[in-house]
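The complex is shown incomplete by one protein chain, all other protein chains being positioned as in the whole.
Chain naming follows the written order as A and B, and within any one chain the residues start at number 1.
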Amino acid sequence: MNLRELADELGAELVGSDGEEEVAGIRGLESAAPGHISYVEDEARLRQAEDGPALALIAPAALRESVKPLLLVANPRLAYARALGLLGHAEGRLPAGVDASARVGADVVIEEGAAVGAYAVVGDGARIGRESQIHPLVVVGSGVTVGPECVIHPNVTLYDGVRLGARVIVHAGTVIGSAGFGYVQDGDRHVRIPHTGTVVVGDDVEIGANVTIDRGTTAATVIGEGTKIDNLVQVAHNVKVGRNCILAGQVGISGSVTLGDGVMMAGQAGIVDHVSVGDGARGAARAGIMSDVPSGTVVMGAPARPRGEQLRIDAAARRLPELLRLVRGLARRVADLEKRLRGPSD
Amino acid sequence: MNLRELADELGAELVGSDGEEEVAGIRGLESAAPGHISYVEDEARLRQAEDGPALALIAPAALRESVKPLLLVANPRLAYARALGLLGHAEGRLPAGVDASARVGADVVIEEGAAVGAYAVVGDGARIGRESQIHPLVVVGSGVTVGPECVIHPNVTLYDGVRLGARVIVHAGTVIGSAGFGYVQDGDRHVRIPHTGTVVVGDDVEIGANVTIDRGTTAATVIGEGTKIDNLVQVAHNVKVGRNCILAGQVGISGSVTLGDGVMMAGQAGIVDHVSVGDGARGAARAGIMSDVPSGTVVMGAPARPRGEQLRIDAAARRLPELLRLVRGLARRVADLEKRLRGPSD
Partner (left out) sequence: MNLRELADELGAELVGSDGEEEVAGIRGLESAAPGHISYVEDEARLRQAEDGPALALIAPAALRESVKPLLLVANPRLAYARALGLLGHAEGRLPAGVDASARVGADVVIEEGAAVGAYAVVGDGARIGRESQIHPLVVVGSGVTVGPECVIHPNVTLYDGVRLGARVIVHAGTVIGSAGFGYVQDGDRHVRIPHTGTVVVGDDVEIGANVTIDRGTTAATVIGEGTKIDNLVQVAHNVKVGRNCILAGQVGISGSVTLGDGVMMAGQAGIVDHVSVGDGARGAARAGIMSDVPSGTVVMGAPARPRGEQLRIDAAARRLPELLRLVRGLARRVADLEKRLRGPSD
């Protein structure tokens, strides 16, 4: 592909070149080599990039002047993501069809173009959508529905009855639909509550590696469409996650929590059970959310508080040892004043 | 099953019905539909449920008056759990016997009624107890003992020599018996300490998905009978967990920790190495336990402190910025008083 063809694919305006140069690949600014495309988001990064070896740069339309050819777009990061899809190493795809070694149960529907890899096990009554990829060593339980154009990476387990929408990506080692963690105490013993619900995952969801999502007690645990879940995240039984949410690495969502749309939880944040988090709310890294969070609020700390309040508390905490000394000094001085005025009045 | 038969199974007193109505299923109050049984634990929930579509309600014996038929029991949640087992969708069971594709080593004993699924790998000298289910793609290492009536879900790895008691449930992706994280520093390098111990899991233990339990250095890591472990929990080498403990999602237990009986650790709590936690003690969500916890104590925060103390500290922390302002104001006023009395006496 040459620069002109890439610009056309991205809908970019090409300046500083007639577009004949061949594009060797696409890399981040730090690792770009001659022939590579990269991207910049502001003038400072553009000037820095001009000293580097990159062939040309994806840049915001406001930055027209450069010694390098520019591909001008409204959103450089978005264009970079698209260019990576065009120019990056294509992910391996399994050949369509069912591998001879895969174990496929009764009444399974495998739609056109779908692939089932080596030693995958597909239970009775499951349905694998058009063009979906079931990688080797995956278990698709009985009655599971996998929508069209999904990718299920190796060693994933989908328990019986789980339902995935279209274009869902599930990374290796993830478990969806295991029994929720619910017991009734009977004296000292914990008696298991059978979990007869399921998990429903919406369209365009991506789920990282070694994630766990438990099935609902009698209804469904729900992951809303467009939501992205990072590695090692725990989603407990009966949770409802809205659309287009972001759950970063090692986040933990306890049972029966409700997240609105566009909620973002940073790494290692946690939410206790039955809490409700409003649309567009955000939890900072390590936030420990113990109570409902209104829409649009950013919370930090544990117990989590609105960001401004928590920052003031953190700043004050840093001054705590000094404060202690100051108060002790004041106490001495007040006692001295009282003595001079012949003791406290009461 | 009709209401009368269900009442008999649960040992419940049926009031408000002759028991002839057919039961269509069992659901939580929010998702119950006509024909469904649900449950309530107090009068407020009962009044709310009376407006819903449920056919009948499991309720505590004190609540006899209702427009709906009631199944009166001593412990409604426990009866609900039992009814779910009777009425819910039965979990798929593998057919007894060893799947033709399973790889079974030498001197393996597979007791009556046990099942070994597709592409499972069972090492030399292992023993699979009566009626136990080894799901597809599970690895049962050499010399492993799985007791009777266990369920080992897909993609689980049991390292060599691990021993599971009776009725143990292990969810998908869990790893039991990996080498403990122990090294000796030799200059800059970390030299591995070979781990020749094992893991012993008691009867009636349930272990969630993608959990990790390391083997002991030379003795056993022990999980006491009746203990329940949620998803993504880490149990390090040489840990001893007592009976009937609860470890919620993403809890981390460091090496050589001892937990008594009936200990409960809420989500994302952690315990540093060599700490001892007494019988019935509890750690709140996110508790960071740095030192021994006496029996029956509830601890919170990080470093974890007794609940009352931590709540007072959290409340005071919220007032820290205000306290800083107050102290600064006091300092000015004291300086002013001192000036009026012609300076401090010293």
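Going forward, a contact is a pair of C-beta atoms (placed from the backbone, for glycine too) under 8 Å apart; a residue touches a chain by one contact, two chains touch by 3 or more.
Since the model is a prediction, treat every value here as computed from it, not as a measurement.
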item: Touch with the omitted chain, as defined above, among B:38, B:155 or B:227; value: B:155
item: Of A:35, A:113, A:154 or A:306, the one touching the omitted chain in the full complex; value: A:154
item: Hidden partner chain, touching residue among A:2, A:48 or A:75; value: A:75
item: Chain A, residues in touch with the chain not shown (by the definition above); value: 26-28, 30-31, 75, 77-78, 80-82, 84-85, 88-89, 91-92, 101, 117-119, 135-137, 153-155, 169, 171-173, 204, 206, 208-210, 226, 228, 230-232, 243-244, 246, 248-250, 261-262, 266-268, 285-286, 302, 314, 317-318, 320-321, 323-324, 327, 330-331, 334, 337-338, 341, 344-346
item: Touch list for chain B against the chain that is not drawn; value: 103, 119, 121, 123, 137, 139, 141-142, 155-157, 159-161, 173-175, 178-179, 181, 183-184, 186, 188-196, 210-212, 214, 217-219, 232, 234, 236, 238, 250, 252, 254, 268, 270, 272, 288, 290, 302-303, 305, 309, 312-313, 315-317, 319-320, 323, 326-327, 330, 333-334, 336-337, 340-341
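Rule of thumb we're sticking to: only the chains that are shown with their structure count from here on.
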item: Centroid distance [mean C-alpha coordinates] between chain B and chain A, Å; value: 25
